[in-house]
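Right after this comes chain A.
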Amino acid sequence: MDEYMLLLRHEDGSKIASPEQMQVWMKQTMDWIGTISAKGKFVKGTGLLFEGSKVVRWHGVVTDGPFGEIKETLGGQMIVKADSFEEAVEFAKGCPVLQGEGNSVEVRKIAKDDGVH
Partner candidate 1 sequence: MKDYLLVFRADFSLMPNRTPEEMQAMSKRWMDWIGSIAAQNKLAGVGNRLEGTGRVLKGDSTITNGPYAEIKESIGGYSIVKADSYEAAIELAKGCPILKQGGNVEVREISEN
Partner candidate 2 sequence: MELIPHLFRTEYRKIIAVLCKRFGFDEIETAEDIASDTFMSATQTWGLQGIPEHPVAWLYTVAKNKARNFLHRQATFNNKVIPETALRENASTLPEYEIDLSPQNIIDSQLQMMFAICHPSIAPEAQIGLSLRILCGFGIEEIADAFLTKKETINKRLYRAKEKLREENIPIALPGMAEIDDRLAIVLATLYLLFSEGYYSISNNRTVRKELCFEAMRLCYMLVENKHTNKPPVNALLSLMCFHASRFEARLNRNGEMILYEEQDTTLWDADLISKGGYFLNQSATGTQLSRYHLEAAIAYWNTQKDDTKEKWENILQLYNQLLQIEYAPIAALNRTFALSKANGKEEAIIEAEKLNLTNNHFYYTLLGELYTGIDNTKAKQHFEKALSLAKTLTDKQTIEKKIDKI
């Protein structure tokens, strides 16, 4: 069993969303995680806040951001256990973020500290 990281990217939806819609999204996220947890495949998940974010660049230059450089925001990440990329992708497919046009979930296998990977 390997661990996979799901990176949730979304465009800014706050302008169109009503509080009721937000409530629905939150519940869907919770239910989605519930489904993965029920299979014993959920490791952890966190939201990633945008504010105060910094980009550290080459030569140690630190800037605020990233602002205006990218269209999509990294809004959250979670780690699941899966036997294969296919299974991890199946989990990702249920992510409510994907309901928004242009949004995406990036699936990355986490390297094991076993000297092989």
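Note that a contact is a pair of C-beta atoms (placed from the backbone, for glycine too) under 8 Å apart; a residue touches a chain by one contact, two chains touch by 3 or more; residues count from 1.
For anyone wondering why these and not others, all candidates are chains of the complex that A comes from, given by their letters.
Source: prediction; values computed, not measured.
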| item | value |
| --- | --- |
| Chain touching chain A (counting every copy) in this complex, out of 1 or 2 | 2 |
| Residue ranges of chain A touching candidate 2 (in the complex, touch as defined) | 8, 10, 12-15, 17-20, 22-23, 25-30, 33, 45-47, 49-52, 62, 64, 67, 75-76, 78, 96 |
